[in-house]
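All protein chains but one are shown in place.
The block that comes next holds subunit A.
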Amino acid sequence: MNGTLSYYTKKFLAITAAVLVAMSAQAADPIRIGSFLSVTGPASFLGDPELKTLEMYVEKINEEGGVLGRQLELIHYDDAGNASKARNFASRLIRSDRVDIIVGGSTTGATMAAVPLIEQAQIPFISLAGATVITTPVKKWVFKTPQSDRMAAERILSDMESRGLTKIGLISGTGGFGSSGREQTIAVAREMGNIEVVADETYGVSDTDMTAQLTNIRGTDDVQTILNFGFGQGPAIVTRNYAQLGIDLPFYQSHGVASDSFLELAGDSAEGLRLPASPLLVPDSLPDSDPQKAVVQAYKSEYEARWDSKVSTFGGYAYDGLRLAVKAIETAGSTDKAAVREALENIQGHVGVTGTFNMSPDDHNGLTAESFRILEVKDGSWTLVD
């Protein structure tokens, strides 16, 4: 009798102990990573791969034991590319979800709408949008992973210069990305001195025909090359119209179209065009000495295996954003916001998909124009030029 009782007592104690251990493991609060992305709407081709990347790697990091022994929890909202929604969601992430860090903001508009709230709430924020204004001038709590459009403009214009093309016909989308790219291109051309923007046309983000604008550029005297700055389906239509009009000038696009789906949309008409892009598009052509090669190949194969769709540079921005966040939290040893921010600001030599990040108090982007590779479309696929 006594024996049996003690058996049950032991069993009871053992179960209690197991439950307590399990509970205490759960009691370590998860690290809350907030995100607002344009998963639907006109910028969904940005937000969709970004969200997929975040979900996938949060899961993966959790399976591998989390960060600082704590699990990651992704709290996500879809701003549909709408700046005022983005602002509301950022506010919700800060006030009611009480997240530790925010990785998100697919578009420049959405990012900039959230910035004042983030600065006020003093929470580290890693944006996934491109425009220079996000980190220039430096804002204390705001970081970003994509190269700025200014660097893209620098990279494109210097490639043009090396081919002796100095008179540019510029066409750009009127969305945040296109209009910022347009401003930067004009500014960089002015600084370089020997390059001149001779034609300057724009198109709306949902336009279905840009023949009129391209006809105008073609009709401009001396124009030697044409550059399109924009994203979405617009640049693909520009590319097609360009081919239909039979314009016989070297054609450049921005990094806004750096994805395989652009090649599908533009088809044969993309032949010969050049653009600055993340090495992600040509992982296998990178030399083995390139430190990014392994990172890029791993991300590409993991993403494509998991989602059965092609990787895009935009997902790469989210990958870098999450990795930088995790690295900063690990370095800080806690989720204390000031410490994480400090750690982010001092990240050096972090090899990501987009480039090698060297953050500093004056540079919250940490990339240089050299992280862009110049690619050319040959036989319907990307080839590495420089």
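Operating definition for what follows: a contact is a pair of C-beta atoms (placed from the backbone, for glycine too) under 8 Å apart; a residue touches a chain by one contact, two chains touch by 3 or more; residues count from 1.
Everything below uses one rule, namely that contacts and distances are computed from a predicted model.
Asks: Can you work out the missing subunit's protein name as recorded in UniProt? Choose among "ABC transporter permease", "Dihydroxyacetone kinase-like protein", "Glutamyl-tRNA(Gln) amidotransferase subunit A" or "NADH-quinone oxidoreductase subunit C".
Replies: Answer from the record: the omitted chain is "ABC transporter permease".
Asks: For the full complex, which residue in A:36, A:143 or A:203 touches the chain that was left out?
Replies: Only one of A:36, A:143 or A:203 touches the chain omitted from view, namely A:203.
Asks: Using the definition of touch stated at the top, determine which of A:212, A:294, A:338 or A:385 touches the missing chain.
Replies: Only one of A:212, A:294, A:338 or A:385 touches the chain omitted from view, namely A:212.
Asks: Taking the full complex into account, find the residue in A:48, A:79 or A:100 that is in contact with the omitted chain.
Replies: A:48
Asks: Thinking of the whole complex, not just what is shown, which of A:116, A:267 or A:380 touches the missing chain?
Replies: A:267
Asks: Can you name the residues of subunit A that touch the chain not displayed here?
Replies: 40-42, 44-45, 48, 174, 201-204, 206-209, 211-213, 215-216, 219, 233, 236-237, 244-246, 261, 264-265, 267-268
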